[in-house]
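Okay, handing you the structure first.
Note that one protein chain is taken out, while the other chains of the complex remain in position.
Chains here go by letter, A and B, matching the order in which they are written, and residues are numbered from 1 within each.
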Amino acid sequence: MSRLRFARTPSGAVGLALLIAVIALALLGPFVAPNPPDEPIGVPLTGPSAGLPLGTDFLGRDVLSRVLFGGRSVLVLAGAATVLAYLLGAAVGLFAGHNRRFTDAFLMRGADIALSFPPLIFLLVLTTGLGTSVSVLVVGVALVQAPLVARIVRTATAEQAVRGFVEAAVARGERTTAIVRRELLPNVAPAIMADVGLRFTYSIILVASVNFLGLGLQPPSSDWALMISENRSGLDLNPLVILAPAALIALLTIAVNTVGDAIARSLGRSSVEAP
Amino acid sequence: MSAGAAAAETTRRPRSFPLLRFVILRILAGLVTLLVVSVFVFVGTEVLPGDAAGAVLGKNATPEQLAELRGQMGLDRPAAARYLDWLGGLVTGDLGNSASGYAEGSARPIWNEIEGPLVNSLTLALLAAVLMVPLSLVLGVLAAIRAGRSADHAISFTSLSVVSLPEFVIGSLLILVFFSWLGWFLPISLVPPGESPLANPSQLVLPVLTLLGASLAGSIRMVRAGMVQALDAEYVHMARLNGYRERLVVVRYALRNALAPAVQVIAQNLQYLVGGIIVIEYLFSYPGIGKELVDSVAIRDVREVQSIAILIAALYIAINIVADLIVVLLVPKLRTSL
Partner (left out) sequence: MEAALALEDLRVELRNGVAIVEGVSISVAPGEILGLVGESGSGKTTVALALLGYCGRGVSITGGTVTVAGHRLDTADERATRRLRGRIVSYVPQDPASALNPALRIGASLRDMIDEHRDATTVVADPTATLGAVDLPSNDAFLRRFPHQLSGGQQQRVTIAVSLTCEPPLVVLDEPTTGLDVVTQARVLDELRRLRADRGLAMVYVTHDLAVVASLADRVAVMYAGRIVEEGATADVLKRPFHPYTRGLVESIPDHLHPHALQSMPGTTPGPGERPQGCAFEPRCPQRRPECVERVPPLEASATGRLVRCFAWRETPLVVLEPVPTSTSREAEALPLLRVEDLAAEHRSPRGPAVVAARGISFALARGGCTALVGESGSGKTTIARCVAGLHAPTAGQIVLDGTPLAALARGRTREERRRIQIIFQNPYDSLNPKRRIADEIARPARVLRGLSVAEARDEVAALLERVRLPARAGNRFPGELSGGERQRVAIARALAAGPDLLVCDEITSALDVSVQAAVLELLHELRRELGVAVLFISHDLGVVASIAETLLVLEHGLVCEEGATPTVLEAPAHPYTQRLLAAAPRLPDPDELGVSA
């Protein structure tokens, strides 16, 4: 199937393998963790030892187990936020792109204003007003990404809407929903696919950043970003407590972005955002 | 275009001071955007009924103490009035008093609180920006000119990897290398209040490098993409067919037309840089407004959050306006249609 063509390129294959490995670790980690993530089990901030290959954190908990438990949160939260962003943004974008009138200009002006606000500050403002909760985080990240998705979908839709086969459908008097579903969506899909990697990567970055600032998931959660934040002062005693989660976040985001880039290139597009 | 239209094009009376009008209009538009943003910031922070006075005094406050503090903080007035008050204050430069100030029993103006950190942050941002802009141009253009060859592969692969990383991960990895392993720099960048951050430059290295890394990677990728596109333009082929030297073709034909998109790209990444400061200051405990903002959010000091948010938003918008102006100056088609 041509959808998996990207997996045949060297970067696509490596990225995919890496991605599967990290996701597996994150999702299956809790089942193979040797120790519970929340229980102190040794002297705080000691280096690797026999039963604790990654040592202990600032409260004496097993770093390896915490790391195995800590990937789920960022994956699930970032995933949910991305899906929500697409539902919102694609709906707005399809609608705006097909109705090249006042609604389009209005919606895009709104998107432009939304995009002129620093995303992290948006999330911090929401957190100030609504408190630190998981749902605030997910909805907040979705709201940050939705205008970007809307813009991309709207541009792609507007491009397709003037093509002959769409106009032929209009001349046949087909209903708007039928035109969007049969003519526009299949031809807008490549533009969306080329962008998916970037969107998901950015969601992960935002979720992790808010967790890092201590304004997302709260202790005793073993979220990777939170781990880095909590153990900052113990750096010189057990660097692994920072290295392990940092490396895993890095591998995850690099893998997602590499796969996304390979998909975009297999579709003949660039995954680099246009100015 | 028909001959008639071309004639019309040249006989249209040029408007007076077109560039000035453009700048003023853009600034006005920016102010309108800022206004919309301020509404959002106000509503967003004060949406929960749980009020700031309660956050300051804690759970053990008596109703009388709460009422008195609310009066002092002006929380007993209706929302619309509070918003207009705040707006008026912003315009005149009075940002109000910080909640943490009330907690200590005095009325501390927010401006005094954030003045120092603001300067620290601007120093950090400027240092990173001054490095980021030329580096992204040089490396991005280089990668495009040598597209497909080893220099390009190296630059593209590195930037693709780095651009994926959250800023705090870049910072953490840099700390691990330069502190835990090499022992060259400290992971904390403390600047005593009142002292200039430049007094002890070695503590600026890691934060600046981190800031640089995140924004530079994205910028290089986009500059490269724009330049690759420019190198493929018809007028570039024509210049080669006319027998021009390759250096002239690359600089005067390709690069000259890739500059405007590059400016937009660099502006976008400067904004990213401004946003990234928050996380980086928190990571390095650098006393800038980013760290100040996070601390304020943690204790729900609504006034201070609002003030810092608006300041940073204004900076964001200002970057946009400057970028738009430079783009208009660079692209003849836009300049002549002003």
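The rule is simple: a residue touches a chain if its C-beta (ideal position, glycine included) is under 8 Å from a C-beta of that chain, and two chains touch if they have at least 3 such contacts.
Bear in mind the structure is a predicted one, so any value in this text is a computation, not a measurement.
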>> In the whole complex, not just what's shown, which of A:39, A:112, A:167 or A:236 touches the removed chain?
In response: A:167
> Contacts of chain B with the missing chain: which residues?
Replying inline: 1-3, 5-6, 9-10, 233-235, 238-245, 248, 252-253, 256-257, 330-333, 336
> Hey, which chain A residues sit against the chain that's not shown?
Replying inline: 105, 163-165, 167-174, 182-183, 186-187
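The rule is simple: only the chains that are shown with their structure count from here on.
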> If you average the Cα atoms of chain A and of chain B to get two centres, how far apart are those centres in Å?
Replying inline: 22
> Considering the complex alone, what residue numbers of chain A touch chain B?
Replying inline: 113, 116-122, 124-131, 201, 204-205, 208-209, 212-215, 225, 228-229, 232, 235-236, 239, 242-243, 246-247, 249-250, 253-254, 256-258, 261, 270, 272-275
> What residues on chain B touch chain A, complex-wise?
Replying inline: 33, 36-37, 40-41, 43-48, 160-161, 163-169, 172-173, 175-176, 179-180, 187, 221-222, 224-226, 261, 264-265, 268, 271, 274-276, 278-279, 282-283, 293-294, 296-298, 300, 302, 305, 309, 312-313, 316-317, 320
